[in-house]
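For this depiction, one protein chain was excluded, whereas all remaining protein chains were kept in their positions.
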Amino acid sequence: MSKIPLSALIGLIITGTYFLGAIFAGVIAPYGMAEVVGDVWEPSSPEHWLGTDQIGRDLLTRIIYGGQTTIFIATAATILSFTTGSVLGFLAAVFGGWIDQVMSRLVDLFMSIPSLILALVILSSIEATVLTLIVIMGLLDSTRVYRLARAVAVDISVMDYVEAARLRGEKFGWIIFREILPNALSPLVAEMGLRFIFMVLFISTLSFLGIGVQPPLADWGGIVKENKDGINFGIGAALYPAIAIATLAISVNLVADWILNRTTSLKGGRG
Amino acid sequence: MSQPLVDIRNLKIGATVYPPGENPKKIEIVHGVSFTLEKGKVLGLIGESGAGKSTIGLATLGYGRGGVELTGGEVHVNGRDILAMSDRDLRKLRGPEVTYVAQSAAASFNPAKQIMEQVTEAAIKHKLCSKSEAEARAVELFRKLGLPNPETFGSRYPHQVSGGQLQRAMTALALCPQPDLVVFDEPTTALDVTTQIDVLKAIKDAIRDTGVAALYITHDLAVVAQVSDEIMVLRHGNMVEHGTTDQIINHPREEYTQALVSVRSIEHEEKAPTPEPVLKVEQITARYKGLNFDVLKDVNVELHPGQTLAVVGESGSGKSTLARVITGLLPPREGKINFAGRSLSSDFKGRTREDLRELQMIYQMADVAMNPRQTVGTIIGRPLEFYFGLKGAEKQKRIVELLDEIEMGEKFIDRYPAELSGGQKQRVCIARALAAKPKMIICDEVTSALDPLVADGILKLLLELQKIEDVAYLFITHDLATVRAIADSIAVMYQGEVVRYGPKSQVLAPPFDDYTDLLLSSVPEMKLGWLEDVIAHRKMESAGN
Partner (left out) sequence: MHPILLLVLQRLGLGVLLLLAASALIFGLTEILPGDAAQAVLGQSATPESLANLREEMGLNRPALTRYVEWLGGIVTGDMGNALTNKLPIADQIARRMSATLFLAFWAALISVPLAILLGLIAVRYQNRWPDKAISGITLASISLPEFMISYILIFLFAVQLPWAPSFVSINDSMSLLQKLHAISLPVAVLTLVVLAHMMRMTRAAILNVMQSAYVETAELKGLSTFAVIYRHAFPNAVAPIVNVVMINMAYLVVGVVVVEVVFAYPGMGQYLVDAVVKRDVPVVLACGVIFAAVYIILNIVADVVSILANPRLRHPK
C-alpha cells in the first residue's frame, strides 16, 4: 500500500531539493546576490557554472536567490489561498443558506474575470511589494480553492455517515473535524500541489511583465526579463530559469498526481 | 443430435484489476465453464454479484467489458468459434446473430436519438432488411411488448418514456434484427416489482413468439424460474449446478442451490399488539421544499415495543420519506410523533440526547453509512462514548460484546470499512445502532443492496437481536418476501398514503384492496408457472404503465 511509485519519488526528491536550495540559498550560493563578478554574459566556466548575467553577476547565484524569492512568494500565497478558500468553502457547505449564496455568487463574479487581468488592474493602483503580491495572488486564487473545498464538503456532508452523526446529536466540531475533514483532506492536499505550481507560474509571469517582484530583488521571472535580450545574440541565460520553473512544476505535479490517485483508491473501497 | 446454437467449452475469462498504489494485476474471474444451448431454448444464468454471469453472457457476443478478456476455452455460436474470429466477423455476429439487453435501458439508449432509429439501426446497418421493413418490424414488436401507441412510440426520445417502457423498447431493439440468441442481462432488476411482472411477461411472450434462444442472467432465482427451460447456477466464476428448471427449483442437488431455493423461508410468529406503543405517528402530512404536492398524506401508524412494523411500497410511495419524518430530518407540515410516551420535536435539532439515543437508524447502503476513515472500533465505540461516557477498557469490552452479537468477533475491531464485505458492513451498522441501546431502530431497505443469502443472514440476525435486546423495528422495504419473514404488523403505502394497515395476518389475508392485491401477487414465487397464474388472476394494471 505505502510503496511510493518511482515517478512520485523522483518528484519528491526534486521538489525537496528546490525547497532546500531556497531555504539555504545564502549558504550554497557561490557569490553574493548583487555582486558583479565578471563580464557581461560570460559563458559557463568552472568559476561560473551557468555563466554570468547581463551586468556580470554570477547566474547560478542569481537563480538560487531567485528561486528563494519565487518559492517563498508562491508558498506564502498558496498557504493564504488555501486557508482562506478552504475555511470559507467549508463554512459555506456546512451552513448553507444565504451565507453560502452570497459567498458563492461573489466567487462566481471574481472567477468570471481572468486572474491575470484582475491582478493587472489591481497592480496599476498599488505598489508591488512582496507582501502585496502575496496577498493579491493568494486572495485571487482562493476563489478556486473555495469552489473545490465547498464542492468536496457538500459531497461529503450529504453522505449517510454524516447524517448518522447528526442524528446521533454530534456537535458541529465533531462533524467538521472528525467526519468531513479527514475525508476532504487528501483531494485538497493534491489540489494544493496544483495551486502551488500555478502560483509559481503566476509570480514568474508578473515579474516577467515588470509588475511583479521589483529589483534589486531577483526572482525567476525577473531573471528572464533581465536576460531576455541575450537570446537574440544566441545567449541562453534566460532559458536557465525556464528549466528551473519547468522542472519544479513537473515534479510537484508528479507528487500531486500520486496523492490524488492514492486518495481515490482509498475513498470507495469498492475497487 | 443437431448442432447446438451455443456451445461453450471450458471458458476462462480474465480481467485486469488496478489495486490502489500497485501495478495492474491480471486475475481470472471465470474458471472454465461449459454449457450448450439449443435453438429456441432459454437458459437462465443465476448467481450472486461476482459470480461471472454477465461476463459469460457478453462472451457469447465476443465482448469483454473494460479490461475483461476471454483467456481460454471455446465459444461456438452457430458452429463457429468466436475466440478465433476477426473484429470484422465479430461485428457481423453482433446484431444479425446475437443481441444484448442491458440492465439499465435508461443508460443504454442514446439520449440524442429517437427510439425508432435506435431499434431499427442494427437491422438496417447489417442490410438485413429495408428501412420500412425494419420499422414495420419495430412497430409489431412494440405492439407485442405491450407498449402504448405502438405506431408512434418510436418517434419519442428515451427520456420521454418511463423506465418500464424503455426496458421493453430495449427488448424490441434486441429482437428487431431477428437474431438467433438474445442475452438478457438482469432486464427487470431495476424495475419496481409491479412493473417487473409485466415486463417479464412481455419478454417471455416475445421469446416464445419469435422462437429466439435466450440467455437470461439474473440474481433472482424466482424470476428466472418463470422464463427459462434450464438453469445454471454460478458462484465465484465456477458452475455449481446445471439442470432443467424443474429440477433446480424442485430438486436442487447442491447445498448452495438448496440455500438459494429456500431463501426467505424464515418463519416468524406474529406478536400481539401491546397496550402502550413505543411509536405513534399521527396524521402526518409532509412535502419536500420546492415541491407543490404532499409526499405523505395523513399517515397514521403505531409500533409496539419489541415488535416489527413493516412499511412496504414501491419507489415513490413515500416510505423513505416517512423514515425521514420520524427521524426529524424532514419536519412534517402537519401531524405529530409520539415516542416512548412523550411527544417528539418535529426537527431532530430540537430533540434531547435521550430521544436521539433511543431512536436509531440503519441505512440501505452500508458503504456510505460508515466513515471510511474510521475503524470498526471507532464506529461502534462512538455511541458508547457519546451516550454513556464509556472509556478505555470498559468501552473496549462493550465493543467486543457487540461484535460478538453480530457474529463477527474481536478480530475486526481495527479494520476499516473498505476491508469488509457487504454483509459485514451492514452488521457493523447494526452494532452501531445497538450500541445506543435504542428502544426502536428504523431499518431503511437494509437488505436490498445485498445478495439473497447474505440478506437472509442479516434478517435472521435482526430477528435474533430483537429477542435479546427487546428492540422495535420500523422496517422499510419494497420486498414483500422480507415483510413476510419478519413483520408483526404491516403498513402498505401507495402514492403517499397508507392504503392498508394492520397485523400481518390480517394484511396478508383476503379480501384485498386492489393495490395490495397487485403488490402481493407481483412478488415472484419460487414455483413454475407462477407468472401465468398471476397474470390471469389480476385485478389492477400495474402502476408502471
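Per-chain residue numbering starts at 1, and chain names A and B are given in the order in which the chains are listed.
Methods note: a contact is a pair of C-beta atoms (placed from the backbone, for glycine too) under 8 Å apart; a residue touches a chain by one contact, two chains touch by 3 or more.
Bear in mind that the values here come from a model prediction, so they are computed numbers and not experimental data.
Asker: Who does the absent chain touch among those shown?
Answerer: Over the full assembly, the chain not pictured touches A, B.
Asker: Just one of B:40, B:72, B:96 or B:150 touches the chain that is missing; which is it?
Answerer: B:96
Asker: Using the definition of touch stated at the top, determine which of A:9, A:79 or A:122 touches the missing chain.
Answerer: A:122
Asker: Check the options A:22, A:74, A:213 or A:238 and report the residue that touches the missing chain.
Answerer: A:238
Asker: On chain A, what residues meet the omitted chain?
Answerer: Residues touching the hidden chain, for chain A, are 108-110, 112-114, 116-118, 120-126, 197, 201, 204-205, 208-211, 221, 224, 228, 231-234, 236, 238-239, 242, 245-246, 249-250, 253.
Asker: For chain B, which residues touch the unseen chain?
Answerer: Touch set of chain B with respect to the missing chain: 61, 63, 65-66, 90-96, 99-100, 102, 104, 107-113, 118, 121-122, 125-126, 157, 159-160, 173, 177.
Definition applied: only the chains that are shown with their structure count from here on.
Asker: Quick one: chain A and chain B, Cα centre-to-centre, how many Å?
Answerer: Between these chains, centre-to-centre, one finds 48 Å.
Asker: For chain A, which residues are in contact with chain B within the complex?
Answerer: 1-3, 5, 159-161, 163-164, 166-170, 178-179, 182-183, 261-262, 265-271
Asker: Flag every residue of chain B that touches chain A in the complex, lowest number first.
Answerer: Touch residues, chain B against chain A: 17, 19-22, 327-329, 348, 351, 353, 356-357, 361, 363, 365, 367-374, 382-383, 386, 416-419, 432, 436.
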